[in-house]
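Here the structure comes first, spelled out in structure tokens, and everything after it is commentary.
Complex shown without one protein chain; remaining protein chains in place.
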Amino acid sequence: MRIQELAEKVSGEVIGNSDGEIHAVGGLHEAVAGQISFLSNPKYRKLLHSTSASAVLVSRDWDEPTDVTLIKVENPDAAFAEVCKIFCPPPIRYQPGIDPTSVISDHATLGKNLHIGPHVVIEKGAVIGDDCVLLSGVLISENARLGAGSLLHAGAVLRENVIVGDRVILHNHVVIGSDGFGYTVEKDGSRTKVPQVGIVRLGDDVEIGAHTCVDRARFGETLIGNRVKIDNLVQIAHNVVIEDDVVLVSQVGISGSTVVKQKAILAGQVGVAGHLTIGANSVVGAQGGVTKDVPPATYVWGTPATDFKKYSKTLSNINRLGKLQDRVAALEAKLADGDKD
Amino acid sequence: MRIQELAEKVSGEVIGNSDGEIHAVGGLHEAVAGQISFLSNPKYRKLLHSTSASAVLVSRDWDEPTDVTLIKVENPDAAFAEVCKIFCPPPIRYQPGIDPTSVISDHATLGKNLHIGPHVVIEKGAVIGDDCVLLSGVLISENARLGAGSLLHAGAVLRENVIVGDRVILHNHVVIGSDGFGYTVEKDGSRTKVPQVGIVRLGDDVEIGAHTCVDRARFGETLIGNRVKIDNLVQIAHNVVIEDDVVLVSQVGISGSTVVKQKAILAGQVGVAGHLTIGANSVVGAQGGVTKDVPPATYVWGTPATDFKKYSKTLSNINRLGKLQDRVAALEAKLADGDKD
Partner (left out) sequence: MRIQELAEKVSGEVIGNSDGEIHAVGGLHEAVAGQISFLSNPKYRKLLHSTSASAVLVSRDWDEPTDVTLIKVENPDAAFAEVCKIFCPPPIRYQPGIDPTSVISDHATLGKNLHIGPHVVIEKGAVIGDDCVLLSGVLISENARLGAGSLLHAGAVLRENVIVGDRVILHNHVVIGSDGFGYTVEKDGSRTKVPQVGIVRLGDDVEIGAHTCVDRARFGETLIGNRVKIDNLVQIAHNVVIEDDVVLVSQVGISGSTVVKQKAILAGQVGVAGHLTIGANSVVGAQGGVTKDVPPATYVWGTPATDFKKYSKTLSNINRLGKLQDRVAALEAKLADGDKD
């Protein structure tokens, strides 16, 4: 496809040779002639001068002269996603049909246009909305409900009674509704299991990464709001509430009954203690350990998690400790000299 | 059920209206009229004055006046668990029976009253005790042994030769007996796999959360004691010994050959180096990184993990570093003034 034609498809403006032919996508670093790339992270701006790509999507405010042909667009990230759709293999289309090796209860309710792969199990009382795709080995347990247009990758599990919204994507081996971790401690120090009789309720347009677990509530509901995006290997304990549009990056762990308010972002490996509230639009930096409530629209980091500016100041103070010791030693020497006088 | 009747079932004393009717359970925050709630964590005591619950289970030493009807009990947590059994949907009962899609070796030994779900695989030499429930896709590998009354959720795996006790609960996708992570380093820097020829031995009444892995021993046994409770996404390396009544919270990682003694508790995301001993009844705070032995009955926190009081003092010293710098600057100014004199 000619560069000019491509630019029109993404409402972009060509700076340079609009006649070049593009037939594939590539990263700035590894792209070769005939490929289109994009610049989104300013960290990579230098690569624009060395790339072999035949065209690069940049933002409209780009003003450095370069040799490569540019296509200026509103959002290079989004435009590149559009371009990928043109040049990359289309995502797999799962045709409606039920594999004969699946085991489906007569007492389950199935929607229309379902793709049910090999060895899927759907237990009694389960309800599956229209246009869902359940890949091999998926389990929909008793009385679980799955909304329309959802995609469950191989090995994903809905445990009994959980409720999942529309257009949800669960990656491989996700578990929704495992028992919460709750025990009463007996006098001899042994533990007795507290029945976890609640459920999990997931909103619409949620995506959850491979191997993530969401525990069912002790009673009531563990709640995941609409459009929540969760990465791989995340742990969400019983009775947690994750509000709409929250983002949880890989390996985050959230303890029981904590509430994460709308649009908050928890970076990778963050841990949050139980019974806390993380305010709307707040961000917890990677590996942060949250031990008390986080106000709305606040950026915290560290363990215990602290306001980012304050924490950065503390880190810089720590790094100057050697100098501070020297200064104190100098004062001590000076005063000792004074004594000698 | 009338509040008075309910109180009798949990050996409690009613303070307030014993005639009210209860028909469900709920958290203090979200409960409505007709529901019973409980107060266990003192952090929530204020909710007792705003809850809409019709009754609340509290401990016997509660002495604040409130408008809501109270039921005083020895242990509100345990009493609430009892109440849940009355009002919540009973746990699913799995009927004995063997699904025809399961694949069971003729050379396996099966106990009585087994529930074997769809697509379960039991290999030769495996031994399954009486009254076990194996849900869909469970794998019992060659010569593995599973004790009586155990419940393995969908996707749980016992690898070859491992030994699991009675009344064990394994949640979805738990792996018992994956290879330990061991290599010898060759002169060219490449690594040669060290065969992991040992096993895992689990005691009785163990519960293990979704996606947790317990690696088989390099030789000998990785050992998990009786009544050990392990949360989701925990990693236990080869030749680790976890003694009786230990609690490991979500995302803990324990390196090879470490010993965790009786009743120790490791909070979420704790990491422990290899070849260490964590003493009986000790606690490691969340995200702690244990780099040396922890004495018995000790509370440690931080990385490297340190006695909690000492670590808290250090954290407070760090937070006063700005002031310390100011004090040193003031001293320097004073002495400089002195020089001028």
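Order of writing sets the labels: A and B. Residues in every chain begin at 1.
One rule holds for everything that comes next: a residue touches a chain if its C-beta (ideal position, glycine included) is under 8 Å from a C-beta of that chain, and two chains touch if they have at least 3 such contacts.
Everything numeric here is computed off the predicted structure, so don't read it as measured data.
Student: Considering the whole complex, which of B:Ala126, B:Val175, B:Val206 or B:Val247 touches the chain not shown?
Tutor: In the complete complex, the chain left out is touched by residue B:Val175.
Student: From the listed residues A:Thr66, A:Ser136, A:Ser190 or A:Thr291, report the one that touches the chain absent from this view.
Tutor: If we include the chain that is not displayed, A:Ser136 is the one touching it.
Student: Using the touch definition from the top, which of B:Gly12, B:Gly26, B:Gly117 or B:Gly137 touches the missing chain?
Tutor: Final answer for the missing-chain contact: B:Gly137.
Student: Which chain B residues touch the hidden chain?
Tutor: Its contact residues with the unshown chain are 101, 103, 119, 121, 137, 139, 141-142, 155, 157, 159-161, 173, 175, 178-179, 181, 183-184, 189-195, 197, 211, 213, 215, 218-220, 233, 235, 237, 239, 251, 253, 255, 269, 271, 273, 275, 287, 289, 291, 303-304, 313-314, 317-318, 320-321, 324, 327-328, 331, 334-335, 338.
Student: List every residue of chain A that touches the chain not included in the displayed model.
Tutor: Chain A touches the chain not shown through residues 25-27, 30, 41, 43-44, 75, 77-78, 81, 84-85, 88-89, 91-92, 99, 101, 117-119, 135-137, 153-155, 169, 171-173, 207, 209-211, 227, 229, 231-233, 245, 247, 249-251, 263, 268-269, 286-287, 302, 315, 318-319, 321-322, 324-325, 328, 331-332, 335, 338.
To be clear about the criterion, only the chains that are shown with their structure count from here on.
Student: Roughly how far is chain A from chain B, centre to centre by C-alpha average, rounded to an integer in Å?
Tutor: Inter-chain centre distance comes to 25 Å.
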